[in-house]
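One structure is given here, and the rest of the page talks about it.
Note that one protein chain of the assembly has been removed; the remaining protein chains are unaltered in position.
In this document, chain identifiers A, B and C correspond to the written order of the chains, with residue numbering beginning at 1 in each.
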Amino acid sequence: MAKSRFEYVRTYEQDQILLPNTYIVIRLDGRGFHKFSAHYKFTKPNDIRALGLMNKAAFCLMKQISDICGAYGQSDEYSFVLQRRCRLFDRREAKLVSTFASTFTAYYQFYWNEFFPDQPLDATLLPSFDARAVQYPSLTELRHYLSWRQADCHINNLYNTSFWALILKGGETEKEAEHSLMGTNSSDKNELLFSRFGINYNNEDPVFRKGTMLIRDMAKASSATPEPDLKDEMPLQEKSKRQAEREEKRRRKAEIVELHEDIIGDGFWNESSKWLS
Amino acid sequence: MAKSRFEYVRTYEQDQILLPNTYIVIRLDGRGFHKFSAHYKFTKPNDIRALGLMNKAAFCLMKQISDICGAYGQSDEYSFVLQRRCRLFDRREAKLVSTFASTFTAYYQFYWNEFFPDQPLDATLLPSFDARAVQYPSLTELRHYLSWRQADCHINNLYNTSFWALILKGGETEKEAEHSLMGTNSSDKNELLFSRFGINYNNEDPVFRKGTMLIRDMAKASSATPEPDLKDEMPLQEKSKRQAEREEKRRRKAEIVELHEDIIGDGFWNESSKWLS
Amino acid sequence: MAKSRFEYVRTYEQDQILLPNTYIVIRLDGRGFHKFSAHYKFTKPNDIRALGLMNKAAFCLMKQISDICGAYGQSDEYSFVLQRRCRLFDRREAKLVSTFASTFTAYYQFYWNEFFPDQPLDATLLPSFDARAVQYPSLTELRHYLSWRQADCHINNLYNTSFWALILKGGETEKEAEHSLMGTNSSDKNELLFSRFGINYNNEDPVFRKGTMLIRDMAKASSATPEPDLKDEMPLQEKSKRQAEREEKRRRKAEIVELHEDIIGDGFWNESSKWLS
Partner (left out) sequence: MAKSRFEYVRTYEQDQILLPNTYIVIRLDGRGFHKFSAHYKFTKPNDIRALGLMNKAAFCLMKQISDICGAYGQSDEYSFVLQRRCRLFDRREAKLVSTFASTFTAYYQFYWNEFFPDQPLDATLLPSFDARAVQYPSLTELRHYLSWRQADCHINNLYNTSFWALILKGGETEKEAEHSLMGTNSSDKNELLFSRFGINYNNEDPVFRKGTMLIRDMAKASSATPEPDLKDEMPLQEKSKRQAEREEKRRRKAEIVELHEDIIGDGFWNESSKWLS
C-alpha cells in the first residue's frame, strides 16, 4: 500500500518491553467497584454471584490465552501469571495490559446476565478494569506475590465479615461498627464473631476466606511422549517450531482447575511444577 | 489495616510515567477484527452498523472521561487525544491504556444489540481491543498524526471500494481483483470505479472516505466569565482547586460534535482552538 | 566473525530511547564535591580556578560534540542543551549520559594542572561526575530550566557570600554564621553584606553571581548561502546527506561564546535563535 508523508509520526511510538525470563504478573482491578457494587446491590460482605462472575471471566481468559499458567482472584481483582519464558506479544507492556483488561471486561459483561439474571446492566454504569504488569525475577518472589494477595484477602475478609455482622446482625451503624473494630487483631475478631454472633470464621465459605486460584494443570495434559527435561537448557534457547506447536497444543488441552485453599504454605508450592512447568 | 510480611513485593511495581506537557494519543485497535468481521458477517467493503457502533463507544468514552478533547476513528481503530496539560491517572501509561481499552470494550459490547439487532454476540468470539499510548511534543506532530490516520483511511478505503466492486459487481474472484489492482494509483482506481461501475468515489458516504472526528466543542460551552488567556502561564502551573473544578464542569457540559470531513488541510486546524484549548 | 552460543544474552540489553523532538538537557554533577573541594583547598565561597576549570571542560566538550548548542554551569554542575531534532547516539539515554560524564571528566582532569598548578591530583580523590538526561517538550520549559539553574546559582551564591563573610571577615564560627542567616531574605543579606562588610553584592564577579552560559553562536557561522527557513518543515523530515554535512560543518566552525549575564529575562531569549536555531 502507498504510504503518506505523515508516516514519520510512527517513530514516536515507543514500546516498553518487559525483561526476558522474569515471571510476569498482570493484575486487573475493578474501576470504581465500590460505587459499582452499591449500584447493582451486591450482597455484603461478599456476593457469591459477583465472585462467580469474576472467576468465570478469568477462566475464559485463561482458555483463550494459553500463555497464562495460573491466576488468583479475590474481591474485584484478578492476577494472571505468565511463564518466565513467555513471549506473548513480544512482552510489550501496553499490549499485554490493554488486551487483558479488554478481554476480561468482554467476558465479565457477556456473562453478567448468567450471574445476575435479575439485575441487568445499565448504560450509566458499566463494569471496567484497569491493569498493570509486574515482573518478578525469581520463583520466591512470585510465591510471595501470590501470598501477599491471599494474606490481603484474609485480612480484608475477616474485617468485612466482622464489620457487616455488627451492622446486619448487631444493629450497629457503619460508624459504630468501624469504632467497634478499631484496634482489634485477628483473634479479637474471631472471638467477636463467635461470641456475639455464633459465627465460626473458619466455617465461612473458602471462596470468601481464601479467594480463588486457577491453575492450568499440565500434569493431566501430559502426552504419550513426555517433554524432555528442560532444566539445563539456556533460558531463551529457541525451540523448534514443531516443539512449540506441540507445547501450545498441550497447553490448550490442559484442564484448568479451580482451588479455594491455602496458597501461602509449602503444600501448594510443592506441587507447583504441574502448572509452573 | 494490618500488613503482611509479603508486602515488600510491591516495590517491584514500576510505573511508566508519560512526560509532562506532551500531547498523548491513545490508539485502540480491534483484536483479530478480520476474523471477527467475517464471523458476524460485516458488509463489505464497509459496514455502516460497525462504524456506527465504534463511534457510539468512542462518544460514550469521551462523555465519561472529560480529559479527552478529541478522537478520530476509522475501520476498527480509534485514537483519543488528551490535552498537553492532562494529568489523568498521573499520566501512568499502563493505567491509561488498560482503562481506555476496557471501558471502550464495555460500551462496544453494551451497544452491540442496538447496531446488530439480528446478530447476537456469541461467547466464542467477543470483541476486544488493544491500546497503545504515543506522546507528541508539539501541535504540528499531533496534526500530522491525525493526518496520517485519515490518509490511511483514504488509501485503504479507495482500495477496498475498488476491490469489492470488482468482486461484487465485476464478478471477479478475490485473487483476480487483487491482480487487477496491482500497480494502480489513486486516479487509476477512481477511473476504474467510474468507467466500469459508474461509481463516483467522491459521492461515497463521507464516514467511509473520511472517517469520524469527534471533538469536544468548548466554544459552545463557554461560561459567562471567559477563561483568562493561558498563553503566558507556565506549562504546569497549578490551578486553584476552584479553577480546576470549573474547567472540569465546562468540559462535562460541552457538546461532543461528530465530523466526517477533511482534517488534513488548514480549514480544520484553523478552528482547533475550540477543542484543543 | 563466528558467534558463540552465549550470544542470546544480548537480547536482554534494552535501550531507553528519548522521545523525538524534545529538548534534551544533560546535567552533570560533581560526585562528593563537598569533600573534594575541601581536600584540594578550594577558596571559599567561590574558587575562580575551579570555575575556570569547569568552564574549560565544558567548552572542550562542546567543541568535540557539535550537537550541543548551549551549556550553563555554576558551582560543580554543568547542563548541556541538545537541539530538539538532535539524533546523537540515536537519543539513547545511557549512551548519552555515560559519554558526557566520561568525556567531561577526561577534560577536567587533563586541564587540572593548568588551573591548579600547585595542587596536583592524588589517587585517593579523583574528580568524577554523574549525569542525568531530562526532556523538555517546549522552548518555554527549556527557558524555565535554565532560569531555574541561574536562580539557584543566585540564591546559593548570595547565601554563601554572606556566610563566608561572617566567618572570614566577621570572625563567626560556621554554626554562628548559619544562625545569623536563619530567616533572612535576599535584601537582608544584601544589607548585611553592605553594612557590616562594605560589600556591594552587585559588584561581585559576574561569574559568581550569574554562572556561565556557553552558546554556539551560529549567527557568526553563517555561510554565504543562508539556510532556508525551516519553520514549516516536518519535525523529523530527513535532510539530504549533503545538507546534514553542511550543517555539521557550520556547527563545527561556529564560535563558542562565554557569557556571564542574566539568562532569565527576555533580553537573552530574544536572541536565542542564534544558538537554538
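What we mean here is this: a contact is a pair of C-beta atoms (placed from the backbone, for glycine too) under 8 Å apart; a residue touches a chain by one contact, two chains touch by 3 or more.
Because the structure is a prediction, the values reported are computed rather than measured.
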item	value
Among the chains presented, those that the missing one touches	A, B, C
Touch with the omitted chain, as defined above, among C:90, C:130, C:191 or C:205	C:130
Of C:145, C:208 or C:275, the residue in touch with the unshown chain	C:145
Full-complex contact with the absent chain, from A:43, A:140 or A:185	A:140
Subunit C residues touching the omitted chain (full complex)	1-2, 4, 6-10, 12-16, 28, 31, 60, 93-95, 97-107, 109-111, 121, 123, 126-136, 141, 144-145, 147-148, 151-152, 155-156, 159, 185-186
Residues belonging to subunit B that touch the chain removed from view	5, 8, 11-12, 14, 17, 19-21, 234, 236-237
Residues belonging to subunit A that touch the chain removed from view	19-22, 84, 135, 137-138, 140-141, 144, 234-235
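What we mean here is this: only the chains that are shown with their structure count from here on.
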item	value
Between subunit B and subunit A, distance of the C-alpha-averaged centres to the nearest whole Å	30
Whole-Å separation of chain centres (CA-atom averages), subunit B against subunit C	43
Centre-to-centre distance between subunit C and subunit A (centres being mean Cα positions), rounded to whole Å	50
Multi-chain contact sites of subunit A, meaning residues that touch two or more partners	8, 12, 14
